[in-house]
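Just one protein chain is left out here, and the rest sit where they should.
For subunit A:
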């Protein structure tokens, strides 16, 4: 379920990306964090206890929003712009 709720920017063109293997739609001007959290309710699992995390500061300070791309690159979701065709993983099903 989505964590974030869109209130504006509905008019911007859609962008397709893949999240954990499923094709999803975001909007031009979305960060990766927004694109994911308007579809899902977490970004990653914490390093030690494996508890769900969904970012915190949204300004590049807490580093709690790193997600993985399918080619193994790590990106900081709150400060990375969504690009068409991005293939993102939120680790969720890997660990549980």
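By our rule, contacts are C-beta pairs under 8 Å (C-beta built on N, C-alpha and C of every residue); 3 or more make two chains touch, one makes a residue touch a chain; residues count from 1.
Assume contacts and distances are computed from a predicted model.
Q: Consult the UniProt record of the chain that does not appear here and report its protein name from "NADPH-dependent 2,4-dienoyl-CoA reductase, sulfur reductase", "Cytochrome c oxidase subunit 1", "Acyl-CoA dehydrogenase family protein" or "Phenylacetate-coenzyme A ligase".
A: Listed in its UniProt record, the absent chain's protein name reads "NADPH-dependent 2,4-dienoyl-CoA reductase, sulfur reductase".
Q: Can you work out which residue in A:18, A:38 or A:87 touches the chain that's missing from view?
A: That would be A:38, which touches the missing chain.
Q: Check each of A:14, A:29 or A:84 against the chain that is not shown and name the one that touches it.
A: Residue touching the absent chain, from the options given: A:29.
Q: Contacts of subunit A with the missing chain: which residues?
A: 1, 3-9, 11-12, 28-31, 34, 37-38, 41-43, 46-49, 51-64, 66, 73-74, 76, 78-79, 81
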